[in-house]
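Only one protein chain is missing from this complex, and each of the others stays in its spot.
Right after this comes chain A.
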Amino acid sequence: MIISIWRYSHLLLAISSSLFIVIASITGSILAFEPISNQLQPFAIHNLDEISITEMVTALQSEYEEIIDVSVTNDDFVIASVITQEGNSETFYIHPSSGKKVGNLIEKEGIYKFATNLHRSLFLKSTGRFIVGFVSFLLLLIIITGTILIAKRQGGFKRFFSKVVKEDAKQYYHIQLGKLCWIPLVIITLTGVYLSLEKFSLLPNYKVTHQAVEASETAKKHIETANFSIFQNTMLAEIKTIEFPFSEAPEDYFLLELKNKELVIHQYTGEILSVYEYPIVALASYWSLLLHTGQGSIIWAIVLLLTSFSILYFMYSGFAMTLKRTKKQHIPKNIYKKSTAKFIILVGSETGNTYRFASMFFDALIANGQKAFITQLNTFETYENAEHLIIMTATYGEGEAPSNAKNFLSLLKKTSFDQKIKYSVVGFGSLMYPDYCKYAIDIDQSLQGHKNFEATIPIYKINNQSFTAFENWANAWADYTKIPISIKKPTANINLKKLREFKVIKRSRLNIDDTFTIHLQPVKKQKFQSGDLLSIYPEKDLIERQYSIGKIGNEIILSVKKHEFGICSSYLSQLSENDIVKAKIKRNPEFHFPKYANDIIMIANGTGIAPFLGMINENTDARNLYLFWGTRTKASTAIYKEILDESIASDRLTNLHISYSQETTQKEYVQDAIATQQNFIAQVLQNDGVILICGSVAMQNQVLHILETIIKSKLCMSLSDFENNEQILMDCY
């Protein structure tokens, strides 16, 4: 499978430099503690901008025999090297106002020495330095390719920082963290590269040169050092080092190094004899060092620490994703030749998820004894015996084709068939992107206009890899073609021992439409919320079934429809009070009761009402809740009547609208009810209200269609805007 050049380089760069990057980030995170612990020492002088050189020199001169030099570190410590009254040469931290010693120099601890060495040169001296410099450069390339990947995925650089669709936890956090740490990451690598370039003298050279220093006028009056105007006017915050004259000879001078220049000062007259301004390169080195090491700022050092950790996470999640992807990309082996196959499945997949679904469909056809052939869209050609073409494709970025499908449309123009072929297109995508299933739509349109192809069931779009939606499509396709295939749901990879126990509190009788409610209570205390999912794995087949949870008090309320041959629903329908159910709660933060919205519209059909029953119960701060619920007949409301009546009476539910689809009079679907409330819906969305949808995928699609129309006509915006804004939340099956 061809993957995009960016992803390929991103991966290749990461693999080739992984070992070094791991070393660099581990040692980097150790080293981040050095400036932090230094800053926590009590030696920092916080009013350096108020103390002049004169003040310090006066204090030092009265305190010591002689001063060699004084320097101010990046951590705002002042170090003086002096000859004490006893004649000893000593170097220590001082307080510049008193000149008194405040502490001995912090000795670089062994661990930091070790980490610095490893970080900078891998203990390989110059060779190591070169490797580290080169790897920093590779890391920079990794960041660039990563940035391009995110931008492509998000659909343009403008959307770089907009919300990421959560398909897979590792992938999600890889991207989120990448966005979050983007700036510090770029700074770390750029400064790292810069510092390496400097080490290898690859930057323009600069030489500190002072004009031949000559005391201009010996006749000039000697003045006290303390009265030098340059010393009176320069604050310690500006200086790096001040070196005192070597001897009393008049040609010996003060050397004053400031942040941006250095000055030579006559030791008796205070005259500035020479000035050397540092070039840009020198200032850049100074800043690179500060930014790369975090010296002088605890906060930045902590940011660097976290960024080092994040790099480790990138390595882990990146490789885990690649491994998973290579597994996912396991394309089933074709048993039949393309020339003999009746069914051709063409796949367009960027990340391999679509392949997973295509394989299930392929397996189902093969299990049914059909001659099926599966391949990627890019290899499209003439298939002599094909009768059915099934195209499953994702969309990448801004409505573009996934990389293994890019050539399909042009191939289609070139390829001709002797026979008529029936086709069906399935698009995989996420409603959070503006170009939802765009590429599938493009393919569908091109096929419509093609003389060799004949439509079967209309294009089918699948949001966020919903298995149920996929199953629905497969059933529709099977109905149309009269080929009774059944998609085998992959067995859950679950450790049954980790399941929790839930006690049945009560179960309603079977309603007229075969639905019932069941109240469960976790045996051990557990955190959950309405909108979370309860996964149940019946012993018979161990296939996961999920039910949306409504939380009332500490109880879970589920609404279940009993299917005639449904293993799980039958099992639940036979439970009685105090029975124990083993299950697992899956947090579903994308479908929780909105914390801040004032107006909340809840749309459900059938058993999709369950989470809303819990949410209504949660509405204790008098927010406006509107429930639109679709069900079959008036009789089907029986099992919910008590709760709903109570909700209205207690004012926790502002308005309830029930649509009956099977009543003889006044047939209405829930989407029809929505369609009559256009102004209301638009107003709620405009006032930052939230719409929640729970129920069947069919209902979801209808409702979304209507919402889109309303949003376009009334608000001139698009559905995905509100979805990105978390104003439309969905949990459909």
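Worth pointing out:
In this text, a residue touches a chain if its C-beta (ideal position, glycine included) is under 8 Å from a C-beta of that chain, and two chains touch if they have at least 3 such contacts; residues count from 1.
Just so we're on the same page, contacts and distances are computed from a predicted model.
Of the names listed as "Cytochrome bc1 complex cytochrome b subunit", "Flagellin biosynthesis protein FlgD", "TonB-dependent receptor plug domain-containing protein" or "Aspartate carbamoyltransferase", the one that matches the UniProt record for the absent chain is "Flagellin biosynthesis protein FlgD". Screening A:Q85, A:N104, A:S126 or A:Q574 against the full complex identifies A:S126 as the residue touching the chain left out.
When you scan A:L48, A:I68 or A:L289 for touch with the missing chain, the hit is A:I68.
Among A:N117, A:N353 or A:N624, only A:N117 touches the chain that is left out of the view. The missing chain, though absent from the display, is touched by one residue of A:E55, A:E243, A:E271 or A:E350; that residue is A:E243.
Even with one chain removed from view, chain A keeps its contact list with that chain: residues 66, 68-69, 81, 83, 87, 89, 113, 117, 123, 125-126, 199, 201, 205, 207-209, 243, 246-247, 255.
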